[in-house]
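Note that this complex is displayed minus one protein chain, with the remaining chains in position.
Up next, subunit A:
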Amino acid sequence: MATTPMTYSPSQGAERRQKQQQMRRMSQELDWKRSDGRSFHQCRPACLQTGATNAASGSAYAEFGATKVIVSVFGPRESKKAMMYSDIGRLNCNVSFTTFATPIRGQGSDNKEYSAMLHKALEGAVILESFPKTTVDVFALVLESGGGDLPVIISCASLALADAGIMMYDLVSSVSVSCFGKNIVIDPTAEEEACQDGSLMIACMPARNEVTQLTLTGQWSTAKTNEAMELCMDACSKLASIMRSCLKKSANLSS
């Protein structure tokens, strides 16, 4: 295969651009219908399940609309030889995408920052002192990317950590919002994310009311930032209760 021919996906181009322009026009108005029929402040139905892969110490599968994520947790196990001695445990996070996760093949690997962001979001919640000298590996695979990938990965990873029995201060749940002109839309799809004016993502520990990670991009006024944060925090605490009931269900099943 020395001369690999240039290939392209036939569905790209005109069709997609048209769709985006349509979204854009809609967002100028005060009210429009979201493509999946949700209202602005309504999240996608969350489907969560622990024990997705049994080779790992703990694992979880999350499906929010079209976004599908699997997270496996390995360890605590021996740290790599090259690592320095450490009194506290290490958390190692890695996020990868399947080649078919995105509409155009292989675009998912553009999100290289996700591994570091996942680490930062979970670091504050895990009691690292409980596994000194060892490493806990958190590996995420995005099967399908349908928008709001990082928040789904974070929530799913904290569920997998709980499934593995790693000690945490609280579950971490995460939700993002997109801003379109005057409107704030919660839990955006990939289509909506592509033409948003700005976004805000919060990862928090609802029981302690502590935020582990907050990212904000685009133009936001103070009032709108406050509104968006309150919206996110509220959604996070609801998501955490869903996660908790999922853990209880699997614990009941196994006992």
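Basically, a residue touches a chain if its C-beta (ideal position, glycine included) is under 8 Å from a C-beta of that chain, and two chains touch if they have at least 3 such contacts; residues count from 1.
Definition applied: contacts and distances are computed from a predicted model.
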item: The complex's invisible chain, by UniProt name, from "Ribosomal RNA-processing protein 43", "Nicastrin", "Metaxin" or "Queuine tRNA-ribosyltransferase catalytic subunit 1"; value: "Ribosomal RNA-processing protein 43"
item: Residue touching the undisplayed chain, where the options are A:72, A:111, A:155 or A:212; value: A:72
item: Residue in contact with the excluded chain [from A:56, A:126, A:185 or A:201]; value: A:56
item: Selected residue (touches chain absent from view) among A:123, A:137 or A:234; value: A:137
item: Where the unshown chain meets subunit A, residue by residue; value: 3, 5-11, 13-15, 52-56, 59, 66, 70-72, 74, 77, 94, 96, 98-103, 105, 137, 139-141, 143-145
